[in-house]
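Note sheet for the following structure.
Note that one protein chain is taken out, while the other chains of the complex remain in position.
Naming follows writing order (A and B), and every chain is counted from residue 1.
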């Protein structure tokens, strides 16, 4: 995409809203006001059901088409968007991008224009390159919505919302909580998006814990975030501890972290480590987990773990976001 | 999976039922009583339609989600489950396991827990490793059902049921029939499951015909099965002759069966060979066929062949099984 488009993140945030301020695209948490986040969480909560209950179904997207464009492999996020759209009554188009026209040299935009001409209403986009979802949103017709389903190491807004919803369910609030995010912050779109969301919601403190080589680009995180290499310091008194996935192949190249055992010992979230946190602290992980590397396996299955709640809430959040943006499109064209 | 879980097939059979004896998972034919099989066949028959008739549709699975988890490639069984679930009104999630999180090192169980948290109600599982469907069934929530869609060389229960249904349609009964199964018995999950089912239904005789190198592990088959290397002996007077698929690459390594021609000559089910069977004998094959290897091509298309009926009945059986297990889940949680 053009160089000129690469760094206009302020514009990305504005791009998300209709002239009357309704959410039309979801590209980034940036630019979402506290009340807008609360409204999305409230709407999401309506789609949450207890295990074994019949799923909430709606016809809010009947006659609408949702296209899942995953240019990076994904099982869970793709399945989550797929089921969310189907449970709202949409037709879903899952595009296998490996066997697609992109091979034949067609540009992303020409692919988008083509699908748009087939009356796709919502594009759900995951891409390894930063800027792609906003690039698409800038070029689609005024009748079309774009949702970011994971963008390089930059942004993953529905993940941030499902994390907030999960915290709120257990803690009753997000304000003033102490939250520690632990692991490979440098490469984590989850860490960036959830940090922005937590800051907007008035979190008490945000601690970013990682080995030096995986430390955050501080310009991409809230100003008052606490950056530390010391897990004991970061986890002390925390209400929420979020472990991040680390790619095994990265571990070998970390200064002072020569192997998996050393990584777990220094940065693994474990029962023992959780004793430093607040007494009723919860443990989160965006999945898929490397058990025994970034998180102790038995901790992931213990009562303080909300990892499966996160997954369940993911469907609810995506249903809420899909119905919100489609409503905005409809209002825009009344 | 843990070694301790690998051989508890008795438990697998029990695992399938709710405390009140309703079928909740379908993992193996073992443990199914004659009346339970008859009930499933009766229910399946209601879903069978004549060619060209509109398919039977139902809303028994409306609001339910069926996930097809095929860790081995499959066209026909996957399509059969897919269409069965859709015709019952379910949402279907087809997971392409090659591009899935399994690559990233996530365990099967974590994948299952994740999908379960997205309110998947039924997992349809095919796996090359023995024990995987039962392993999953042992760990899912009490609100979730697991169906075995083909497990290593061990079990393929819906195939057994569709074979029984097909025989019953042509012969009016299964009791006292003489059935010959011919070919690569050693590697066949079909042979194992259908043999168990035939024994439960009181078949007259069961003959297992194969070259020595592909002979059955007799402990996995009914005690009174007749094992022979002589096709003429095995087929004599048979009411039902079932040819099994053989992988071409196996043929070259068989003692006394150096090539395809020799295999067909010794173990191919042909018009000529069928003259030894009962006058109105039927020919079956689970597909996909190697025409001219395990079965004479023109025989497969002749009036005594019920091979396409087997496929049609496969959809009916899977609709019956899906609606049965979902009904059991509902009764369990009333």
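Everything that follows uses one rule, which is that a residue touches a chain if its C-beta (ideal position, glycine included) is under 8 Å from a C-beta of that chain, and two chains touch if they have at least 3 such contacts.
The shown structure was predicted, so the numbers you read here are calculated from the model rather than taken from an experiment.
Colleague: Given the contact definition stated above, which residue among B:173, B:308 or B:333 touches the chain not shown here?
Modeller: Per the contact definition at the top, the residue touching the missing chain is B:308.
Colleague: Out of A:93, A:199, A:278 or A:304, which touches the unshown chain?
Modeller: Residue touching the absent chain, from the options given: A:93.
Colleague: In the full complex, which of B:44, B:65 or B:80 touches the chain missing from this view?
Modeller: Once the missing chain is taken into account, the touching residue is B:80.
Colleague: By the contact criterion defined above, which parts of subunit A meet the unshown chain? Give residue numbers in ascending order.
Modeller: 63, 65, 67, 91, 93, 95-96, 99-107, 110-111, 113-119, 141-143, 329, 333
Colleague: Could I get the residues of subunit B that touch the absent chain, sorted low to high?
Modeller: Answer for subunit B: residues 49, 51-52, 54-55, 57, 73-76, 79-80, 82-83, 86-87, 96, 98, 248, 287-291, 308-309, 311-312, 314-315 touch the chain left out.
Heads up, the rule we're going with is that only the chains that are shown with their structure count from here on.
Colleague: Could you tell me the distance, in whole angstrom, between the mean C-alpha positions of subunit A and subunit B?
Modeller: 41
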